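One structure follows; several queries about it will come next.
Left out: one protein chain. Kept in place: all the others.
Chain lettering (A and B) follows the sequence in which the chains are written, and residue indices restart at 1 in each chain.
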């Protein structure tokens, strides 16, 4: 088995392992987005298909994956580097097993949710108010203005010592905006791009625009602009959406 | 005496009536005859007949659910007998508090003056869409123009209702936050600096 030709199908990447390594080293693919466990699972699956243990492949794979993991760990947890280095190999293995077990359980829980959804797809219910219902009156009890100052003080306080906030990428992934626009378009038929990205940083706006092009390329949306520099409007590509819709859909929402 | 195999022959319209019931109970707006026909894949005439059946079943005095024909089409409503109970359900006693998200958003808008959703999101570190929408719906904040520049985002300010609920004559009565800064601009800078630190 040639490790570098291992075909991967991950959320963030699809293609041979070798290409993934190249992209990571060229910093064209953010390791934070790469599910390394997924690579390991794929490798183990391939390994299991063979009768004999391919020692050479295992060795090469271990070296490559270890390097990937180290790079990723440094990127994700710079502050914890010292802490991890302190672990004895056995402890590290135990910690790895523990984390792996936790993640596997969540993966199975996710699989259970998928199955559940498939079973519930013919349950339709109303979301939102009934057509002829009385208008709810939501009066608020008197509030204490001191609470406003309190929450603002908390927001203005510098984050506590070890923060994992560095995981929030400064260059947001395109997928984030793809998901966001899709979600928005399930609620609204037309979305004003400028309004959605107004106030975001230039980089974020640029990435959001890339996401638009991505969605357009996949024929999931239509983009219109009345004139140069006029607001950009995004709408669902209805018929294609209907034609491509093969994934389970389970809830409804009245027109 | 011969007994018929089935004592009650199901009315052939019953299945259609059940489909219509289902459609009406899911709808959040009245459904027109056309919509009902299209969804049930049935002739208008038969849908009309089935609606007649439902009209008898879901009639005032017979059922808590009443079928009503309104301008836009057909819809279920609560019976008049249940008006008091419905009123109790909807006019529930005053809501006690605001969620953390609502409170934070409100504090930002109150102290910093007109503020856009993206700005609130940046300061809080999470998307502000639902918090802002909720506060607008409750009438505690309202739109106040747009940010400068082409395609500037909508900005929000607090409303007179906000002042009433918080027992303030005006915004200058908000508790002073001298430890954070002398004025709105300084507080704003401080909040942005912290949020940048949080995501750095």
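Definition applied: contacts are C-beta pairs under 8 Å (C-beta built on N, C-alpha and C of every residue); 3 or more make two chains touch, one makes a residue touch a chain.
Only a predicted model underlies this, so the values are computations on that prediction, with no experimental measurement involved.
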Sole contact to the chain not displayed, among A:117, A:206 or A:223: A:117
Among A:29, A:133 or A:206, residue touching the chain not depicted: A:133
Chain B residues that touch the omitted chain in the full complex: 17-23, 25-27, 31, 35, 38-41, 63-65, 76-79, 81-82, 85-86, 88-90, 99-101, 124-127, 129-131, 194, 198
Where the missing chain touches chain A, by residue: 11-12, 32-37, 72, 76, 90, 93, 96-97, 99-110, 112-114, 116-117, 119-130, 132-134, 154, 157-160, 163-165, 167-169, 172-173, 175-177, 179-180, 182-184, 186-187, 241, 245, 247-255
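To be clear about the criterion, only the chains that are shown with their structure count from here on.
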Where chain A and chain B are represented by their mean Cα positions, the distance between them in whole Å: 28
